[in-house]
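A single protein chain has been omitted; all remaining protein chains appear in their positions.
For reference, chains read A and B in written order, and residue numbers begin at 1 within each chain.
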């Protein structure tokens, strides 16, 4: 009896002990700086003066009146829709392809699919600028898509997909590898077709991979920043300016640090809501073995 | 001939897969090919044509690029910063993800932390940048590789933990429960039974983070400002200038920068392929 109680106690505390090291590091580099910076959103600080005044919720009210914020918001949503769909379809597709046993070929191809992830966003932007400008113009007789207000967002999404699909491919792949072979075999014996096996066995068991990949690729596309900045700086004519670029401009280029912080916080709240909604949708579908 | 006939039916069935693979591969490879041939060209050759092959195998870009980026020192900095951080990230977030996945249902705080971790991923780095700089300055952690390791680890914990939470669920509970009933402590149970089962996802987390931390620019550019302490990735950005860029050298420097991570990834392959062996899963 005594031993048993001790063990349960140990288990109770261990729940927190497991969490502790990560939480400490996380608090130090993210939570504490975040709480330290929040008050800026309630000030009129311009980013360089040594003092500032508190202005209450004025910045937050201005956010809702800001006409210039509408286009970046719409652009970010366009990025998110195109990017999330593209990213997950391609990543899952390539993961399934690579998972087929074709011997050495799969191994090599897996490395090749992952190689673009090693490219920095600035380098990706430059290479694809060449491709759009020189290669596409010769192949299809069109002007660079990056200089076309209607096509610039799909064009940046394509270069982003090339650059980041390998990440989700890897996550999907490890999800697929995690599926017990017996389940697939059992379904085969029961006479399920390839498609049925995919829908009834593979897909449900991939739920953890989906919750990670869909949630994170969606929110990271909503936060799209570096690639667009290197490729077009939000142009032409603001046609690819995203929320993150707009926030960055307010924080650092325009003398409106307080206001920039306020937009950033509201935008973060929006992302948190969306992210949690999507994540809990997929988390519910996760099955425990 | 006989062997060919024996395998032909199976091979035929795989033909669509192989063709699909080769097609997608070509799409993925083409930009890399462009980057590589560009890195061997002189500025004038690049100006003439992007597609053409370089006239000579001009390795000057690589030599100059390595010299200008102070290659040996920067490489060492990158290695020092990346690998200890990744080791910590994998270990800490596996532990955190494990406890959230197993106990989150009954423990509101843990469930709440899952949400906190997810939410923190939505926060743009720029919001916390000035505060991070101030804190690191107070604590004398600026321009220090140790400070950089702490920051990178802390900043990546949320993502990695979130990843582990989902995957721990697909590891069957039976074995650790059996072990716990047999009197094995919770820590021993985790390290001896659960962690080995998490190997594929741990390998994925490691591979991803090696890539990200190696390529990190946002954090490094703020925390590491002295030339001798900068990482290889930060260095490559200096080849893209304000009004003038020497593309050839910039591309060469970037390609050198990614070779070490590529080698790491290929070496990791073995762990990424290997799933949970069937015997270990079901009793």
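Following the convention adopted for this analysis, a residue touches a chain if its C-beta (ideal position, glycine included) is under 8 Å from a C-beta of that chain, and two chains touch if they have at least 3 such contacts.
By definition in this document, contacts and distances are computed from a predicted model.
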Protein name, per the UniProt record, of whichever chain is missing from view ("ATP-dependent endonuclease", "AzlD domain-containing protein", "ABC transporter substrate-binding protein" or "Lrp/AsnC family transcriptional regulator"): "ABC transporter substrate-binding protein"
Among B:118, B:135, B:163 or B:189, the residue in touch with the chain that has been omitted: B:135
Residue in contact with the excluded chain [from A:35, A:57 or A:281]: A:35
Sites on chain B contacted by the missing partner chain, in the whole complex: 43-44, 46-48, 106-109, 112, 129-131, 133-135, 137-138, 142, 221-222, 225-227, 237-238, 240-247
Hidden partner interface residues of chain A, rising order: 16, 27, 31-32, 35-36, 39, 46-52, 67-68, 129, 132-133, 137, 143-149, 229, 232-239, 249, 252-256
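Please note the rule applied: only the chains that are shown with their structure count from here on.
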Chain centre separation (chain A, chain B; CA means) in Å: 15
Interfacial residue positions of chain B with respect to chain A in the complex: 14, 17-18, 20-21, 24-25, 28-32, 34-35, 38, 49-51, 88, 91-93, 95-96, 98-100, 103, 107, 110, 113, 115, 117-124, 126-128, 130-132, 134-135, 150-151, 153-155, 157-159, 161-163, 165-167, 169-173, 180, 183, 185-187, 190, 200-201, 203-204, 207-208, 211, 215, 217-218, 233, 236-237, 240, 247, 250-251, 254, 257-258, 261-262, 265-266, 269, 272-276, 278, 281-282
Chain B partner contacts - residues on chain A that touch it in the complex: 3, 7, 10-11, 14-19, 21-23, 25-34, 36-37, 94, 97-98, 100, 102, 105-107, 109-120, 122-124, 126-128, 130-131, 133-135, 138, 162, 167, 170-171, 173-182, 205, 207-209, 211-212, 215-216, 219, 223, 225-226, 244, 247-248, 251-252, 261, 264-265, 267-268, 271-272, 275-276, 279, 283, 286-289
